[in-house]
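For this view, one protein chain was removed and the others were kept in their places.
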Amino acid sequence: MGSISFKGRDIISINDLTREETDYILSMGDQIENLSAKGSANLCGKILVTLFFEPSTRTKLSFDTAMYKLGGQVVGFAEPKASSVEKGETLSDTIKVVENYGDVIVLRHPLEGAARLAAEVASVPVINAGSGSEEHPTQALLDLYTMKKEEGKIDGLNLALVGDLRYGRTVHSLAYALSMYDVNLKLISPDQLRMRREVLDHISKRISVQEGNSLNDLLPDLDVVYITRIQKERFPDLADYEKIKGSYKITPETLKGVKDNLIIMHPLPRVDEVDPAIDSTPYAIYFKQVKYGLLIRMALLSMVLGTI
Amino acid sequence: MGSISFKGRDIISINDLTREETDYILSMGDQIENLSAKGSANLCGKILVTLFFEPSTRTKLSFDTAMYKLGGQVVGFAEPKASSVEKGETLSDTIKVVENYGDVIVLRHPLEGAARLAAEVASVPVINAGSGSEEHPTQALLDLYTMKKEEGKIDGLNLALVGDLRYGRTVHSLAYALSMYDVNLKLISPDQLRMRREVLDHISKRISVQEGNSLNDLLPDLDVVYITRIQKERFPDLADYEKIKGSYKITPETLKGVKDNLIIMHPLPRVDEVDPAIDSTPYAIYFKQVKYGLLIRMALLSMVLGTI
Partner (left out) sequence: MGSISFKGRDIISINDLTREETDYILSMGDQIENLSAKGSANLCGKILVTLFFEPSTRTKLSFDTAMYKLGGQVVGFAEPKASSVEKGETLSDTIKVVENYGDVIVLRHPLEGAARLAAEVASVPVINAGSGSEEHPTQALLDLYTMKKEEGKIDGLNLALVGDLRYGRTVHSLAYALSMYDVNLKLISPDQLRMRREVLDHISKRISVQEGNSLNDLLPDLDVVYITRIQKERFPDLADYEKIKGSYKITPETLKGVKDNLIIMHPLPRVDEVDPAIDSTPYAIYFKQVKYGLLIRMALLSMVLGTI
């Protein structure tokens, strides 16, 4: 892996990465943790431009913090209405302007393909912080990193992705990412919210995948439960929502008989998919994901800027 | 006082502080002024998380500046709508996320008790920048610090709190704070906006308090006038408002015969409670309060992070 370099590269889709590159990024998470413990500020004098055409406090806070912890600075906007976009500027022009201000661009955009376009235009590296409904590569990388840190490995894991598998870009990127590893994957959702066909087709060729509606029977065999929020708005009939909601909720009851090493992950924010009573158990890893996310983003910023 | 340490402590309510601790904080205001004159950047590498669930330019600017002057960085949000709260996240979850990003949290929240809850959840110190209608401890501390700097002491002062004593959290926290000292306090307001009963009960046991409607007769005896904005919206009958408004306005006329050492304070923003003609007189201290506020917040951040 010594010959892998990410200097100047864009991070647009998890599918652009080989397994070897992905493992390399995960290993850099550890390295950046060591460096920052020593107080290294390897991005001193560098500027990150954050362009959030769609609000996302959590992801923006994570990238901002990552940059500051490395000694860098951040400019940008958190809402499209504060931008020249309102005056009719194209994304391409916006990028050609802001590439003068920063050394790296982090972009979130509602449209599929926006991050790819930005990367083609920009003379500096672009990191996709979510575009359209399918791509959120840094979230997938931090999810992999969490599994590796908490389970010691990714190959061989029994995992379930649970909840809304249709609309959540987090689970799409994660499913693609997991398909690079030797895992056994369950996709648990109500029928209305099944995993998208194109994702399923892609990953089914690579790993063992089973779809289902019920989580509880599977729980005793699982190493990882990755649960997501089911949004009321997805259900024309509210009664359907109320019935379904309960069956995907993790409580102390549902965790009886699970493996000791089970970890429960969640991209957050949570509403009521996971009973707060779980928070204090060793299974609850969702807040630790935030910390791992920070490390992975610190690693990615350092890597594309060529400082590690 | 040498044994007092605030490292790791939360600053939630002025009522959590003893007089000895309060005096210690005020003395640290002077110390931080000396340190920063020497260019000390004792919070270098530290990150402040500002969570403003209720907008407040003035308080946010003050904390941001305090952190920057100490060499630290700031992440956070200035409006709830840019946050995950819109997606239904609990305050407790938000805190468990952002404690991964920063070394100290400054919180403003519309609900009573929010800052206390945040402090219980967070593994890092929480400073209350205003929650509900009663608590704004850093404002009270900067108000005390202003009195100490401008009058040389707090004990023995004749003070009047004037204007809207019912809805302003600033005057509630300040009244609690003053009740630790040996002061003579007048509470001057229209009947509709009298000081809240629970505050009055608390402070009346400790210090001499008189309520009244008229400021002008009292002025010649006062050392400190602390005046606040009266909001039109509080009056069902606009004629009442117009009549009352005038009687709480400080003009060059009303200041005839006052003591030389009188200081006029105001939490700002002012609308028309204080005639701008007063600004150039030695009585006008309201803009200097801003400077003292910056020093007190620099001191508090340094203290809870254990660097002074």
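Letters are used for the chains, namely A and B, taken in the order the chains are written, and counting of residues starts over at 1 for each.
Operating definition for what follows: contacts are C-beta pairs under 8 Å (C-beta built on N, C-alpha and C of every residue); 3 or more make two chains touch, one makes a residue touch a chain.
Owing to the predicted nature of the structure, the values given are computational and were not obtained by experimental measurement.
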| item | value |
| --- | --- |
| Which of B:Glu79, B:Glu120 or B:Glu242 contacts the chain that the document leaves out | B:Glu79 |
| Contact partner of the left-out chain, one of B:Ser5, B:Thr18, B:Thr57 or B:Ser208 | B:Thr57 |
| Hidden partner interface residues of subunit B, rising order | 39, 41, 55, 57-58, 61-62, 64-65, 68-69, 78-79, 229, 268-271, 276, 279, 287, 290-291, 294 |
| Absent chain, residues of subunit A that touch it | 45, 47, 49, 73, 75-77, 82-84, 87-89, 92-93, 96-98, 100-102 |
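In this section, only the chains that are shown with their structure count from here on.
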| item | value |
| --- | --- |
| Chain centre separation (subunit A, subunit B; CA means) in Å | 41 |
